[in-house]
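Shown here: the complex without one of its protein chains, the others still in place.
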Amino acid sequence: MRFLLVEDNAQLARALVDRLALDGHVLDHAEDLATANSFIEVASYDLILLDIMLPDGDGRNFLKAHRSRTDRTPVIVLTARSQITDRVGLLDLGADDYIVKPFDFSELEARCRAVLRRRGGAADNMRHFAGVDFDSLAGTISIAGRVEPLRNRELRLLEVFFAAPGQIFSKPHLMDRLFSFTEDVSENAIEVYVGRLRKKLEGSAARIETVRGLGYRLTGKT
Amino acid sequence: MRFACLATALTVWILSLGAATAFEIEGERHYPAPEGAVTLRIISTADINVFEPIILEFQRQNPGVGIDYVIASSTELMRAIYEEQEPFDLAISSAMDLQTKLANDGFALAYSSFATEALPDWAKWRNQIFAFTQEPAVLVISEADFAGMEPPKTREELISLLRENPDRFAGRIGTYDVRISGAGYLFATQDSRNSDSYWRLTEVMGRLHARLYGGSGDMIRDVASGRLALAYNVVGSYAMSRLPDYPGIRIILFEDYVNVMLRTVLVPVNAPHPSEAGLMVDSLATLDSRPALTERTSLPPVKASGLQENSAARPIRLGPGLLVFLDRLKKQSFLQNWTSSMEQFVR
Partner (left out) sequence: MRAMLGKGSIRRRLVVQLSLIAAVLSLAFFLIVRAVAGQAASDTQDNILAASATSIADAIYSERGRISLELPYSALSMLGSISQDRVFYRVIVDGETLTGYDDLPAPAHFPKPSEPVFSTLDFRGEEVRSVAVGRTVSSGGQAIRAAIVVAQTRSGLAAITSKISATSVAVGIGLFLFATLLSLLAAQSALLPLNRMTQSIKRRGPHDLRPVRTEIPGELLPLVAALNNFMARLRAALAQSEELVAEAAHRVRTPLAVVRTQAEVALRRLDKPEDRQALREMIRAVDESSRSAGQLLDHAMVTFRTDHLQETRFDLGEVTRETCAHLQPTAGLKDIALVLDIPERPLPFVGDPILLQSALRNILDNAIKYSPADSEITVTITVDRHYEISFRDQGRGFGDVNTGGLTKRFARGGNVADVVGSGLGLTIVDVVARAHKGRVKIRTNTEGPGACVSLVLPLH
């Protein structure tokens, strides 16, 4: 997916670029509103991540202008203001959602997904692998016409595997993707979700293999 | 001031003891109380037979009050109160002028009650004099002498009648001797004030040798007996009360004006029992509300409506005007004029 990040803090922007790249997303960074406007004119984005306090103006004004352009690109506001009054105001101005800094990346992902789902989807939300059609937005897989809904953690886990088929993911790595850092869960919890996914992938060529001592990987062979 | 008053009152009382019988009385009657010790002393010009029903009625309502009723002429009454300060509780007189003088000169007590408040304004003065009867001065004629003749309706008609018929009326006219009768003097002076015709009438009567009387009773009697053809300025209430006894007489109320004399009561300033005297004043002031009693006394009570009943009626007004004819010089000259008119041929 292609994101536009409007954020004046270069460090945060770089970190976000890095982080989103890990999941295979492209992120253009605009440091101020003027740059953001010029980006919007030449490219189209699946989603805009907008900071409120910017060197050349208030993000809320951008939001207003954006909505009046009848541009339907969804906007998620990254706000440092946590007061409820501010948050409510943002939604009234036309933001699709907001997330308060600092944020859990999984939550940002979840919110992006929710917004996109509400807005009717991004262009490349369908992935295909070994006879499995995976709609990450709808949260479904279909194997030979049989549609199977995925639960949230199953979906996120499958996303990790689908992003790099054949790559081995360690248990701790997968845990970080699945559980929040505030949750204390044992590594064995991963096995539960891997088990569930395997069950749902039955009937297709796709399989999640256990690589003893290293972790798991997705393969398409029988 | 107060001591001076007291001293005066004391002196007066002692003097009155010394001269207790200086004024002349015509009669006296005792009405002892069945119970109690208070005795009201009343000095009055009214005959006992006229006033007795009132006394009895009063005693019926106030059994604790005895009454000593003294009858005197108005001038003697004046003397008793004014000069001798005789301790009477009530003074009842038809001589309005003398009653007024008593009040004006400070010989009457003020008294006020619901009964006196209800009296019309013309029937009281200074809350000291209260009128309880209204008695018109009337002409009494013998019906026999006026047979086939229209009786006079005004004084002018009477003058004409007398002038035109000197033979018929010579020596047969009766009227008060104003020199001896208080009521006669009052009627005469009011006549002289009310009408120019009075002095002409007096002259005519004098020319016809009018007989002069001291009281109404005698005049009525003489008209009834035929000695008189007519009597002028008779107290109406007497005439009315005698009508049943003397069928031959007739009472004429003039149409030009009728003097109405008010019989009045006052409480003398040195009354021994002023509060009981007040009860009697109330009793007299409410005479009009007791028809049974007025029937018995034949006294016409004061009515608030009395003025409207007869437009010619002129109640003699209480007040300082009445003092005028008591003025020494005024009285002297009035009596002189009267005497010279009345006795022009006698002299």
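To keep things simple, chains are lettered A and B as they appear, and every chain counts its residues starting from 1.
Methods note: a residue touches a chain if its C-beta (ideal position, glycine included) is under 8 Å from a C-beta of that chain, and two chains touch if they have at least 3 such contacts.
Owing to the predicted nature of the structure, the values given are computational and were not obtained by experimental measurement.
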Residue touching the undisplayed chain, where the options are B:W125, B:Y232 or B:W338: B:W125
Residue in contact with the excluded chain [from A:A80, A:V147 or A:A164]: A:A80
Which of A:Q167, A:S180 or A:T210 contacts the chain that the document leaves out: A:S180
Where the unshown chain meets chain B, residue by residue: 1, 5, 103-106, 125-126, 193, 317, 319-321, 323-325, 327-330, 333
Missing-partner contacts on chain A, residue numbers: 9, 11-12, 15-16, 18-19, 22, 52-53, 78, 80-86, 88, 97, 100-107, 110-111, 113-114, 151-153, 170, 172-173, 176, 180-184
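The definition used in the following text is that only the chains that are shown with their structure count from here on.
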Chain centre separation (chain A, chain B; CA means) in Å: 136
